[in-house]
Structures are given as C-alpha cells and as structure tokens.
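Of the protein chains in this complex, one is absent; all others appear in place.
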Amino acid sequence: MSRQFAICPFCGCGCGMHLEVFDGRLIAALPSQVHPAGAGRLCLRGWQAGTLVQSSRRLLVPQAAGKQASWEDALRAAAEGIRALAAEGPQALGVLGSGYLTNEEASATRLYATQALRTPNLDNFAWALDGGSIWGLEQTLCIPYRSPVLPEIASADVILCLSSSLCADNPQAAGYIMAAAEAGATVIVADEVDQGLRELSTLWVQHKPGARAALLQVLWSALGAPGELSAKQRDTLQQAGVDAGAFAEMCAALRKAKRLALVFSTTTVQTPAEAAHIAEIVMLLNASGQQEAAVFALRAQCNSVGVNDMGLVPGEGRARERGLSLYEMLAEPTPLRALVVIGEGLEKFVGEQGLQALRERLDFLLYLGGYQTATSELADVALPMTTWGETEGTFTCHDGSIWPLHQVVPPTGESRYLPEILRDLSVAQGGPPLPADLPSLRAEISRQVFGYRLVNWEQVAAGQRAVASAVPSEDSAEVQIPADELPVPIEAGPERPYTLLVRRDTGSWACDPRARGAEIVERELAGHRAPFLVINPQTCRNLETREGRSLTISTAFGSQTLPVRCSPGVPPEVVMLPWQFRDVARALAGPLHLDAASRAGYHLPVAAALENPSQS
Amino acid sequence: MSGLYVPQIAAIERVEEETATEKTFTLRPLNGDRLSCVPGQFILLSVFGRGEAPFCVGTAGQDLPTLDITVRRYPGGRVTEALHSLGPGAYVGLRGPFGNGFKVEALRGRDLLFVAGGIGLIPVRPLIRQVLSERDQFGRLVLLFGARQPSEILYRRELDEWQAREDFEVQLTIDVPHPDWSGHVGVVTTLFPDLEVDPARTKAIIVGPPVMYPFVVAACREKGIGDADMIFSLERYMKCGVGKCGHCAMKHKYVCTDGPVFTYEEIREIEEH
Partner (left out) sequence: MPALAQYSLPPTRLKDLFQRLSQAVDQVIAPTRVPPGDVFYDVVQGPDEVALDFGNSLVSPVAWLYRPVEEMFRVLPGEPPRVEPCGEEGRRLLFAVRPCDLAAIGRLDQFFLEGDFRDDLYAARRARTLLVALACATQADPRCFCSCCETGPYAEQGFDLQLSLVGDRYLLEVGSESGAALAEQCRDLLEPAAEDLAAGRAQQVQAFYAGLEQKANMPAAVRRLSSEAVPVELWDRIASRCLGCGGCSFVCPVCTCFYTTDQVREDGSIVRVRAWDSCRLEGYTREASGHNPRAHRRQRAERFSYHKLAYPCIQREGRLGCVGCGRCVTVCFGGVHMPRVAQMIRRGE
C-alpha cells in the first residue's frame, strides 16, 4: 500500500487529495484536510478520481492511419506528416495543449512548438474557456490576475455570485459560499437562469440572457455615484430585464459590505466586458479604503493557471498578433495545414461533426493524449501519453500555489511521458533534442518563466507550499475594452419568442472521456449524454409536452428536434442548451462569437421558436 | 469453492425467444449442483466482464438440475445486452436463489387474483404453475394480464393453455389499440369494473411496472380486498442480493432478503415519500 499527494485533475478548484495504491493499482482518491482549496472536501468527481487511470477509455497503443502501430512506426509517420507540411512555413502548423497538462508537460509542449516546429500558433484549451473573463480582469486591473485562496470566500460578509451553476462547475467555491451564508453573509446571486444556487441566496437578481455586462455596468456606475439612478441607467436596467427593487437591494448590500467577494465561473462570465466591469467594481470599493473586495474567478481546468504561465499561448505573449489562438486555428476556413492536439479531444470545442469537417480541411492531424476520443479516432497519428497518476509533475492552482503530482502507478498500456514523446518527435523531424526529464524541464521553467524563478522544486515535490508570483504580461493596457457594452440585441419577436442560451449545465463533464471510466460518475451522468434542451416547466405545459418528449427548436441558423428537460430555474422565455453539445450549438446558435481582444469564443443568445412536433 | 459473492459457473443450455426484447434462458450449473427454488425467488446472474444482475427464477421446485430465467433486454444495459448475445454453451455465473418468494401455504384455500403487467408475469408464472399443479387446493383463479402491445405478450403458448382451462379465468388486455388485437384494450385496471370478487376469500398477487401499483391498489381496495391480502413482488436496484450492498433498502427492510415479496400492508410502512 502506498499513498501520495495529488491535486484533483478535474475542475479549477484544485482540491488536494491523496491517492491510495494497493497491489500496484490506484484504488482511491481521498481528500486532504490540510490542503487549502478543499480542506477535506471533494466533490463527486474528486472522490471518484481514483478510478480514472484504469478507465476503459484509455488510449493504449499508438495508432497510425487508423491502425495500431509500433512506437517507432507511429513516431516516424508523425514526423513525416509534419515535416512535409512544415515546408509550407511555420504558419501552416498549430499546437493546442490541454489545461490538464502539468507545468512540465506544458513547458515541453511550448518548447516543441517554438523550437521544433518554430510556429507561433500555440494555444491552450483552458484559455479558450477562461480567456475572455481573465483577459478582461487583467486588462482592467492592469496586473496579471491571481485568485485569492478559495476559503477566503467564507469570510466575506457580502458575496455577489454571478454563476448560479457553481454547485456543479466549481463545487468547492459553492461550499464556501454556503459556509459564508451560514455565518450570516448576504449572498446575492445574479444570473440569466438559475442552476441551483438561487435557493441558497439571500437575494436573487435575474437578468436577460446576454445582459450581464449591462447589469454590471449600471451597478458599477451606481456604486460610484450614489443617489437616484439616471433615466439612462433605469432604461438600461429595464432592457436587461432586471427588477429595479432587486437592483436597489443589491446596491445597498454592496455599499454596506465590509468584505465583498465577487465570485464567478469563467464558463458563465465569458466576455472581457463583463469581467472588466467586475474588476471596476472591485477597484471602486477598494479605493474607498473602507471596504475590501476581491474577485474569485473560478477556472475551468485543473491547471488553467499553470499552462498559461508556462507560455502555452499564441506568439510570445497574448497580445502579439503573430500567433493564432485556438478558435482561430479551428476557424473555417482554417489557415492551418497540420495541427498537433495534446492532452484532450477537440470535439469539446467543435463537436464531433465540427471535428469531422475540420479533419477534412487539415492535411495532417496528430493527437497525443491519454484517452480515446473522437479526435484520437480521426487523427492521422495518435500517440498514447501517460496521464495523471502515472507522471510526476506540478500544477499551479488558481492562487498561484504550486503543488506536486506524483507517479503512483506504472504507465497504462504503451503510454509514454509526453516530454519524452515530444523530444523523440522533434529529433525524428530533424529538430533539436528537447529537454524531457523533470530537472531540465524545471530548470527551463525557472529560466523562462519569471514568476517561477524562485521556486524550490524539491520542496514542492516534498509537499511544501510554494507560490509562483504572478507572471507579468508585457502587453497590458494595449487593448481597449468597451466599457459600456449594452445588452446583446436578441431578435426575440413574435416569430421567435424564445431566447436560446448555450450554457454549461450540471452534466457538462459527462462529455469528458475520463469520467466515462468512473463507474459512479458515469452512473450519475447517465442522462446527460445525448443532446437535450432545458426549459421551464411552465413552457413545457404551454407546449403540451412533458419531460423526455421532444420539441422542435428553430433559430435563424437552423432547426433541430430534441428531447426536453424541465428546470424551474430557467425562465419561461428561455431555452437552455447544454454547452457540451457543440454540434447542436453550432447548428442552432451559429458559429462562436470570437472576441477580438481576448480571442476567446462564446455563443451569443439567439432568438428561437419552439414547436411541439406531435401537435403540428 | 464458496464465498458469499462468488458465483458458481453455469452453462446456458437453451435459449428461447419470447418476444423481440425477452428471451428465456435455461441454465445448468456445471458441477451438477441441484437447486431448490420457491416461486418469486431470484438469482443473481453474472456475465463475466459485464457484471451481475438479479432475475426471477421461472422454475420452482426441489432439486432442479436446471433453471429458467426470462430476461428483458435494455438497450445499453450491461448485463442484459450481453446476456442476450449469448447462446447455448456459453458460460455465466450464478448465485442464489435468494429472497423470500411467495408463501404458497398462505394462499391455500383462497381465491387468487393475479394481476400482472408486462414482465411482471415472469415471477408470477412459476407461482401459477405451482397453483395449477395443485389446483384443488385453491379456490377460484383469475389472471388479469396487461401488455403494451400484442407483440410484448410473454409466454403466449402457456397463456393459451391457461385460457383454455375451465378452472382458470384469464383475461388479457393491451394498453392501446393495435391492428393485430381483437381483445380488450386499456390498462390492466380497466379489467376491474367487470370483475366480481369475494373480498373475504381473495388474495391478490400483483406484479408489474412501478407505475401500475398505485392504480391496482386503488382498484383492489375498491373491491374490498384488504391491504394484507394484496401481495407484491418488488424490484429494486440490487448489487448483492444478500443484504449487504444497501441498494435495495427501503426504510429498515431490504428487498433482497426481506422480500422481494411483500404484502401491501408491509410496503405501506416502508414506502418513501
């Protein structure tokens, strides 16, 4: 029996846990009480993390041209495929890495892109999820953003939470909000739909889909200039669908707050404009000297912070125009000829049909990952890499603290450590022998990444707390964020009276191939696999249907017939489509809206019509 | 070798297709073990590599060399899908029989009203067979059986035989009209209004999908049948069959060891809100 510390590999909360190994098999993940993020708590995913490594969805052997291949052949095929296209110039190549990669793996990935492929087209999945809001915060605060440690949420006397879905997205944060409420804090939840947190709130402020920025902007200006709201402010609020009484109450609570925590998940607050207003509110309150305010932006992936620190970003810094971001690489038509995808499937962003289409546009697709995904199936070459539990490494948590991950079990199948694969690949392509062992990668990180210069890696590996100072970005203040972005026009009208909102739902990790190996997780998420719409029970009754039956939804982009589920948290005029069904989202909500500044993408709410097919 | 959770190996001897979704499997334990089962008991069947699931034993009696189970296939169901793909000669694992089964003694001398819906007929059939084999021990016998469609009616041949008997009143119904069906249409409770029962003499044996129970209970109560005279066989998610895994628990009772057969009086007490 052995036991090793690790950070949970799922969400951005970064809970500490201990892995228990028995007879050479990882059998359980158990919470760490001394780790600050969880303090002994894990959500269902965390508790079941022990079953991940043995998942039946692991990629066990290299695949080339759809067939099993030896490592040697597969590496050769990969190198040839890439070398052939490298002749087109570095702009034809792109590299995407997951936010699940360790710092060391992310660093190796950057070295591969910059030194072996010499391409500036490099990005990470985490930024694609977090980017909009983190960018907005950083540009407004003019410093690189680090979240305070989550337990501090519990000590706030007023909490403004902008993501009602926290219970599922970032449960640890939801837990601290509940703890604060218990201690008497005022908890204000403001969101487009309620996904569970409303019943725990003191005040619920609803706004129209897409109107969060408008609400926050009025909130900021109202806090800055106490007194009656101007006619324009009232007008904006009304357009945003916000109840004036609730708004007044929210303002009053925020004015009285001694310690305000502004909490949101980056999967809800997605645009720089929204985040910029949040940052402005925080700065305003802090400037008074009487109040303390802090932003807790909850990241989507377990090493969201680390992969960005490691420079898995376009060009050499996000604002430089030279490299393509994830969404630009996936755009139609793609400027790329070859794409290297590391650590996670692309279907998460483009859906399976979208992936098919992308595959056809590309000449070469290389996948390196631990799990079988739609991407591994479509790739020209798929190389199995070791995953969490099978590798030594580190994660950087939302607050900048660095934590060790240990290898507790031998690699599954023929999987290999990512930096070693990349080194061999580089050599096979005729590139340099990149560093592939932990000491050299860490030396590389210390050299290249300013904030990690003083990190004592031995101490980190031994479980001692170390914090990487925030990495300064050279390009702050280059980009203007529209300060008063108004509600996105939604053409809801008599013809299309509903608003379709693409959002994460509680089963959003049903699509994570890792979760599919975990029996209990799979059992809990059994109903979240196939696309469905979430509507208000009243809407359901109005359309004379019931849960499980299908409705036809049509928008300016297309129409689909999908089964429905009811949730009282969804307003009667709103239809929610879970984010994970990307193909449906593309078909109904159109292509992603790509934010020019952050280069993050999100779907705008669109007008929709609903029809009961059995009635027509 | 023994052990509470360790199945014995059995070979599938025969497979019979009952409907598009149900098959009957005849299983023979390898070591020549003979099994004794009471109607209403269940076994836990393993398809190795897929898992284990409970199924009612379709054959009752002492020292049986083989036993039958009838299994509905659920799309995506780990065990049932795998089992349906197996043919004679394949090996499976077998534990049990478990559970209390129907107390035939308590039924002797009484009129019996069997109410079955869909695959609820599976556990009721061995009981009916036993009752028919000792026909003179029982009073009037009635079976009300409902299926969704004609194609979903199980044990057609046996039902025909039963219908042909003078001493057994068998009524079939299907839920919604169907071109191949000339009989009664409507859910099983729609057979009740025309039914005459002597409530003091009658015991009702009721097995069907969960949605059926409240309606049948109401209909039986209307006929004056007492709660202690309504007998159910319950299904709950089961992982062990021996009162350890906890899945089948209802209040302080375990369906696997205290049941699956309960009177309505007992169920009332352990029902959950």
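Going in written order, the chains are labelled A and B, and every chain counts its residues from 1.
Assume a contact is a pair of C-beta atoms (placed from the backbone, for glycine too) under 8 Å apart; a residue touches a chain by one contact, two chains touch by 3 or more.
The model shown is predicted, which means the values in this text are computed figures rather than measured ones.
Trainee: Out of A:L42, A:L75 or A:V534, which touches the unshown chain?
Mentor: Selected residue, touching the omitted chain: A:L42.
Trainee: Which candidate, B:G51, B:G139, B:P199 or B:G226, sits in contact with the chain we can't see?
Mentor: That would be B:G51, which touches the missing chain.
Trainee: Residue by residue, what part of chain B touches the chain that was omitted?
Mentor: Residues 1-9, 11, 30, 46, 48-53, 74, 77, 80, 91, 93, 209-210, 235-237, 239-240, 242-247, 249-252, 257, 272-273 of chain B touch the chain that is not shown.
Trainee: In the complete complex, which positions of chain A touch the hidden chain?
Mentor: 1, 3, 5, 16, 18, 20, 22, 27-28, 30-35, 39-44, 46-47, 50-51, 54, 56, 167, 171-172, 174-175, 178-179, 182, 199-200, 462-465, 519-520, 523-524, 526
The criterion applied here is as follows: only the chains that are shown with their structure count from here on.
Trainee: Centre to centre, by mean C-alpha position, how many angstrom separate chain A and chain B?
Mentor: 49
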